[in-house]
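Let's look at subunit A:
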Amino acid sequence: MSYKTKLMQGNQAVAEGAIAAGVSFFGGYPITPSTEVAESLARELPAIGGKFIQMEDEIAGIGVIIGAALTGKKVMTATSGPGFSLKQELLGYACIAEIPLVIVNVQRVGPSTGQPTAPAQGDVMQARWGTHGDHPIIALTPGSVPECFDLTIKAYEFSEKYRTPVILLLDEIIGHMRERIDLPTSYDQIVKPQRKLPVVSPEEYRAYKPDADLIPPMAPFGTGYRWHVTGLVHDEYGFPDGTPAATQACLDRLHAKINNNLEDIVLYENYLMEDAEIAVLAYGGTARTAYASVDAAREKGIKVGLFRPITMWPFPEKQVKALASQVKHLIVAEMNFGQYVIEVERAVAGKIPVTLHAKYNSEAITPAELLIAIENISKQQ
Partner candidate 1 sequence: MEMEQIVDKYFRAGRLPHIWCPGCGNGIVTGAIVKAIDKLALEKDGVAVVSGIGCSSRASGYLDFNTVHSAHGRALPVATGIKLSEPRLKVIVVTGDGDATAIGGNHFIHAARRNIDITVILYNNNIYGMTGGQYSPLTPTHSKATTAPFGTVDRSFDVTELAKGAGATFVARATTYHTPTLIDVITQGIQHEGFSIIEAITACPISFGRQNKMGSAANMMKWQKDNGVMLGAYEKMTDEQKEGKFPIGILYKATAPEYTAEYDKVIARAQKGAK
Partner candidate 2 sequence: MSLKVHMNRCKGCGICVEFCPKKVLAVSQLEKVEIVNEQECIKCRQCEMRCPDFAIFVQK
C-alpha cells in the first residue's frame, strides 16, 4: 500500500475512514461541530455509487440508516449533543434489533444548545446510558486525526462483527483539528468489514438464532430471506415474545455478545506507563494535552504516564483495576463535571486515591494546568 501525506480535519478523516471501510450510505442532519462529516460524504459517496441523504430531522437521520442497514449496507450518521439526545430511542432499537450502524457524536458544550462551536466531553455517560433499558454499547474515542481514520474502520469491524450500533465519540477538538495524516492512495486493499451472512436455506433461517459466538447471521432484505425486525422483545424468528423466558434469553444474549468479547473490543494506549508512579487517565482532545503535560512532568523527574482509553465503552475494567495495583495515584482529566471518573472510582474501589481534573468552561485543559495538577499530586507522595 502506498500513502500520501495530507493535512486533514478530524471530521473529514472520519468520512475518509467510512469510505475506506466500505460505507455506501449516509443519512443525517446538519449540526455543528459534526457537519463536515456529512458534507464530505455528500461529495464523496455519489462519486463511488453510494447514497447520501439529508433528512428532515435528527431522528429521521438514524431512522433512514437503520433502513439502509437492513438491505445490507454499511451506514453512518453524524451528530452532536442535541441530535444525539434525539437519536436515543432508535439507538436502542438498533441495539435490540441488532442492526449494525455507526453514529458519530462530535461532542460540544451542553446541556441543550450549550455552545455549538466549543468542545466538551459531557456526553460520555449518555453514550453509555442515553437510551432506555438495559443494553450494552460500544463507544470509541479517537485522539488524533489519523486515529479518526483508523478508528472509523475499526468501528465498522465491531459493528458488523457484533451486529451492534457503535458510537464514534469525538469531541470538537479532535473533530475540528487539522493535522498530518498519511492516507492510503487507494482503499482497495483495505479489508471491508462484513457481517455474517446466513449459510442455511431461507426456509431454515431464523433471523435471531445465534451461532456459537452468540451472533446471528444477518440476511439483507431482498435476497431471498424474508424476516421480521421489531423493537419488541422477540424470539429466534424475530417475532414478538413477551414471556419471561424469552425476555431473559433476549437480553442475556445481547449483553453476552459484547461482554464475552472484551479482549477484542477494549482498546487503549499506555504512554510512558512502564515505570509510572502516577497515572493520568485522559481521552480524546484531553489526551493531546496530557501527552504534553506528561512529557513536561517527566522532564522534571516525575514518574508519570498516561493511560488513554480508546474504547470508552465497554469500560476498560481490567486495565483500570490493574492501574490501581501499579501506580500510587490516578488523575482523571476530562472536559466535563466528572463523568468517566465515576467509573474509574468504581473500578479502583478505593485502592488508590483518584483525583478529578475537570474543566467545563468550553476551553481545552492546557498542558500547563494539567502539569500543575500532576506536580501537586507528586508533592503529596
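One rule holds for everything that comes next: contacts are C-beta pairs under 8 Å (C-beta built on N, C-alpha and C of every residue); 3 or more make two chains touch, one makes a residue touch a chain; residues count from 1.
Keep in mind how these were chosen: all candidates are chains of the complex that A comes from, given by their letters.
Here the structure is a predicted model, which is why all the values come from computation and not from measurement.
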For subunit A, the touching partner in this complex, picked from 1 or 2, is candidate 1
Under the touch definition given earlier, write down the residues of subunit A that touch candidate 1 in their complex. 24-25, 27, 43, 46-49, 51, 53, 55-57, 59-71, 73, 75, 89-90, 93, 221-224, 226-232, 239-240
